[in-house]
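Of the protein chains in this complex, all but one are displayed in their positions.
Chain IDs A and B follow the sequence of writing; residue 1 opens each chain.
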Amino acid sequence: MSATGIGGRVSQFGSAVAEGWTRERFGLIGAVALVLITFGPPFQVYLFTDFLVVALFALGFNLLYGYTGLLSFGHGLFYAGGAYGIAIVLRDLGPIIADIVGAGISPLVTFVVGGVVGLVLVVVVAVPVGWLSVRLEEIYFALITLAFGMLGYSLIIQDPAGLTNGTDGVIVLLGTVDLGGTSIRIGGRRLYYVISAVTVVAATYGVWRVVNSPFGTVCKAIRESPDRAGALGINVRHHRWMTFIISAAIVGIAGVLRAGLASVASPGLTHWSTSAIAVIATVIGGATYFYGPIVGAFIFLYIRWAISRFPTLEAYWELFFGVLLIAVVLFFKQGAVGGLYLLRDRLFGEGDIGGANGGGGGAFDAGSQVTTPPDEEAKSSNGDVRTDRGDNS
Amino acid sequence: MTTVLKAEDLRKQFGELTAVDNVSIEIDDGNITSIIGPNGAGKTTFYNLLTGVLQPTTGSIWLRSGVEDDLADVTDAEPHQVAQAGLSRSYQITNIFEGLTVRENVRVARISHEGTRLDFRSRATGDESVEADVEELLDLTGLTHIADTPCDTLSHGEKRTVEIALALAIEPNVFLMDEPTAGMNPTEVAEIVSLIRELDADLDTTFVVTEHNMDVVTDISDRIVVLAEGAILADGTPEDVLTDERVTEAYLGSDSA
Partner (left out) sequence: MIGIADVVIGLSLGSRLFLIAVGLSLIFGVLGVLNFAHGGFYMLGAYVTLAVISNVIDNFWIAAVVGALAVGVVGAAIEFSAIRRLYDRVDSDLDQLIVTFGFVLVIHETVRFIWGSGSYSIDPPDVFNFSVSLGGSTFNAYRLVAIGLAVAVLVGLWLFITRTYFGSLVRGTSSDREMAAMLGVDVPRLYTGVFFLGSVLAGLGGALSAPLQATSPALGDQVIITAFIVVVIGGFGSISGAFVGAMLIGMMQSLGPQFISSGSIAIPFLAMVIVLLLRPEGLFGGIGE
C-alpha cells in the first residue's frame, strides 16, 4: 500500500482489477455501466435516475436503521424538505438570481442555490426533530418520527404560511441554460441523469466514509448494545442525534433530486407511505449491509416496472412487495444482498473470490457485516454470510 | 493508599422497598474488594447507583478524578459521564457488542476513550495509536487468537473475557465486576480468576467484585463487604468477615453457593 503518485495508484488499481472479482473490478464495472446508461432509451434513463434517487433515500434512512438501530417512519419529512427547498427557491428566487448573474446562466445557479437551500432546510428541521426523537427508542421512536412526518404533511397541505401551495404542491421548472447560442435544458433526461448520478455517487461515497469512520463504528456499537456503549463513556443520545442529522441530510439530497426528476414537490413526499418506501427497499435489500438499500431500491423500482408491463398485474404490485417484505423479515433477514453472497458461495465455493491478501488495509473490516464489501467478505473468519443479531430463523 | 471511590449514605427506594439502605463505603486503590450477600441483598442496585444507571434517592457518590487525590461528585452524572470519570463495569449478564468482532469491540472502547467518536472523516482503522492500544489490550487479556471472530460465535467464557477487555479499554480507575464467574464451568472459573489476579498486578485499576462463588471470593479478595437487605452487615479482611457470626446467619437458609 505504498504506491505513491497518481501513476502508482492507477497501476495498482489496474492490477487489482485484473486480479479477480475485487472491489476495484466491481467499481470499474459500475462506473462503466453508469456511463453507458446515459446513452440508453429515454425511459430507461429516467427509470435508472429514479432508482438512484430512491437508493440514496434508502441509504440515508439505513444509516439510522441498519447502523444505529433506530427505525424511522418519518424520513419522508426530509425527502420532502429537500424537494420543497429547491422548488420554492426556483419559484420565488429565480428572477432575483437572474438579475444578479444574468439570464443565461441563472437556471444553473438557481438549481445549485436551490439544492443548497434544500439541504440547509433539511438540516435546520432535523436538528430539533432529531433532538426530540432520540429521547425515545424502539417502537416509540418509530411512532414519534411517524408523528413528525405526518405533522409536516399536515402543515404542507394546509399551508398556513402560504409557501407550499397546498395539496397541488410546487411545480419545479429547472429551465434552460443559455451560453452564447448553445442551450442546455437542465431537466433534460440525460443531463439530469448525469447530475443525479454524480450527486448520488458522491453522496454514497460520503456515507461509506461515515460508516467506516470512528463515528460509524460507534453507531454499530450502539445498535448492538446502547447500555454497553454508555458504560464505555459514549453519549448514546448525542450520538444518535448526530446520526439522525446526517441521515436526514442524505435523505434531503435525495429529495432535492426527486423534485427535479418529478418536476414537482408534492405533499405526498412527507406522507408516511413515502417514508415506508425507504423501509421496504432497505429491508428487502438487507439492512445489515452497506449496499442493501441500494440493491433493495433497484429491486423495488425494476420489479415494479416489470410488473407494470403486465396490465392485469399492474395494479397489484404492492401485493408483491408486501409478501416479499414479510418473507424477508420472517425467513431471511439478510435480504437480497445476503442472498447474493449466499449464491456466490454456493456457485464458487467459499473464499475463492477476491482473496487478494492485504488488498484493503482493513482486515478489521472483515467481520463487520454492514460494511463488508464483496472482496473482504471472503476474508472474514469463515467466509459465511453474517446474520443480524438475534436472527436465527 | 488513597480513596478512589466513595459512597456516602447511599439510599435507593423503589416505592415501599428500600433496595439500598444508607450504605457508606470507601474503596482504596490497590485492593480487590469483594461485595457479597444473599440474592436480593441489593448488590446490583448498588452497582447501578454507582454507575449512574439509577439515581439514588438520597446520598452521594464520589470518584477520584485523574491522578490527584481529590474526589469529584458524580452523584447526578449519567452512565457515560461516570464512565468518562473513570468508573468501568461488567454486567451480570454478559453485555458486549455481539454483532462485531472482538477487535472491533475493543476498538469502540478505545475510540470512546480517545474522544474521537464524532470523527467521521478518517477511517476507523486508520489511527495507528488506537490500533496499537487495541492490540496491546487483546494481548493483555489473551484474546489475540480470536481477534477477528464475531462475538456472537464465541463461547460464554470468551465473551466474558471480551467484556473485561472492553471495560479495561477505557483505562478506568475503578472496575466494578458483576458476578464475573456466573455461568462458568470450573476450568473457565480458574482462568478468569488468574486473569483477574494478573490484571490486578499489572494495572493501576482498582477492582471491586460481586461474586457468588465463595472460593473465588476468598481466593482473590483483600477485603470483603457483606450486604444484607440493602445495608452493610460486615466489612473487613476475609478472615474477620467469614468468621463473623452475623454473616453466617444472614446466609443461613439462603443461597450461599
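To be clear about the criterion, a residue touches a chain if its C-beta (ideal position, glycine included) is under 8 Å from a C-beta of that chain, and two chains touch if they have at least 3 such contacts.
It should be emphasised that the depicted structure is a prediction, and the values quoted were computed from it without experimental measurement.
Engineer: Could you tell me which of the visible chains the hidden chain touches?
Structural biologist: Output: missing chain touches A.
Engineer: I'm checking contacts with the chain that's been left out. Which of A:A16, A:M150, A:A203 or A:A281 qualifies?
Structural biologist: A:M150
Engineer: Of the residues in subunit A, which ones touch the absent chain?
Structural biologist: Residues of subunit A in touch with the missing chain: 69, 71, 132, 135-136, 138-140, 142-144, 146-148, 150-151, 154-155, 157-160, 272-273, 276, 279, 283, 315-316, 318-319, 321-326, 329-330, 333, 389-391, 393.
Keep in mind that, in the parts below, only the chains that are shown with their structure count from here on.
Engineer: In the complex, go through subunit B and note every residue touching subunit A.
Structural biologist: Answer in residue numbers: 51, 53, 78-81, 83-84, 88-89, 91, 95-101, 103-105, 107-109, 111-113, 116-125, 127, 148-150, 152, 166-167, 169-170.
Engineer: In their complex, what parts of subunit A are in touch with subunit B?
Structural biologist: Per the touch definition, subunit A meets subunit B at residues 209-210, 212-218, 220-221, 223-225, 227-236, 239, 242, 246, 361-369, 380-381, 386, 388-389.
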